[in-house]
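Missing here: one protein chain of the complex. Every other protein chain is in place.
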Amino acid sequence: MAIAEITVVPSGVGPSVSDYVVRAIKVIEKHEGVRFQLTPMGTILEGELDSILDVIREVHNCAFDDRVERVLTLVKIDERRDKALTMEGKLSSVRSKLAG
Amino acid sequence: MAIAEITVVPSGVGPSVSDYVVRAIKVIEKHEGVRFQLTPMGTILEGELDSILDVIREVHNCAFDDRVERVLTLVKIDERRDKALTMEGKLSSVRSKLAG
Amino acid sequence: MAIAEITVVPSGVGPSVSDYVVRAIKVIEKHEGVRFQLTPMGTILEGELDSILDVIREVHNCAFDDRVERVLTLVKIDERRDKALTMEGKLSSVRSKLAG
Partner (left out) sequence: MAIAEITVVPSGVGPSVSDYVVRAIKVIEKHEGVRFQLTPMGTILEGELDSILDVIREVHNCAFDDRVERVLTLVKIDERRDKALTMEGKLSSVRSKLAG
């Protein structure tokens, strides 16, 4: 299992790009094996690396349309093989140390 | 006002780096003008650009210690000058379109 | 055609990671359809999006070994569909404007 963050930046539109974020979320929701969480700076994905790479390909592609001829997609992939890495696990580990 | 995301990667330690995230959060908490939100892939900051750059400098520096001789810091800065950009505003804009 | 930048950060080793960069380069060199250029901060890839995603998967995987249980991979994908995007084209466009 890996955790990844993806941010898609369509060129030539905006300043507002929320329509494109909505479109990306709808693409991600079709992938049953991938959980996701929206943040103010991107979308975080949790799943197998291959599934995550499939999502990245589709999300990147879906940003192209009549107005958008160029897309910049930013990805951070964090994978740990000695123990399961989950979105909740990463946060709770920090929060318990902050509280303690 | 700008929104930024910062991820600090100390080299030579790990796989667990939550102690370093905790240390970074304590540094950020001292900056009254900067609001923040922890995510599974980094920390999101909201404030004036100059304050955010101060936080980045301090958070990067605080990751060096006896065990860490190299630090990689990743930053994304998103600033909009035609209207106020807030962490909540970015999320609610997407959520209302998803709901609607 | 797309251009991408990939940076792989193995956890728990280092400060020196050049052995891991060398390993990544050897993986990239096997992909005939992908051209690459090494920079001080990562490796830039040029090719079809699908080929680039294959390279990203393999390069990320090859960083795991006996000493490395966690890998962070950073990717930026830049794709333009109105005209061909090449590494040389992007640089020469800037350089001719700087010169002129």
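As written, the chain order gives the labels A, B and C, with residue 1 at the start of each chain.
FYI, contacts are C-beta pairs under 8 Å (C-beta built on N, C-alpha and C of every residue); 3 or more make two chains touch, one makes a residue touch a chain.
Just so it is clear, the structure is predicted and the values come from calculations on it, not from any experiment.
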Contacting the left-out chain: of B:V21, B:L38, B:L72 or B:V94, that is B:L72
Chain A positions in touch with the non-displayed chain are 9, 11-15, 17, 69-70, 72, 74
On chain C, the omitted chain is touched by residues 3-5, 7, 15-16, 18-19, 21-22, 25, 37-42, 44, 74, 76, 78, 80, 82, 87-88, 90-91, 93-95, 97-98
Across the whole complex, the chain not displayed is touched by chain B residues 11, 49-50, 53, 56-57, 60-61, 64, 69-82
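Keep this in mind: only the chains that are shown with their structure count from here on.
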Whole-angstrom distance, CA centroid of chain B to CA centroid of chain C, is 25
Taking each chain's mean CA coordinate, chain A and chain C are separated, in whole Å, by 20
Expected list for chain A, residues touching two or more other chains, is 74, 76, 78, 80, 82
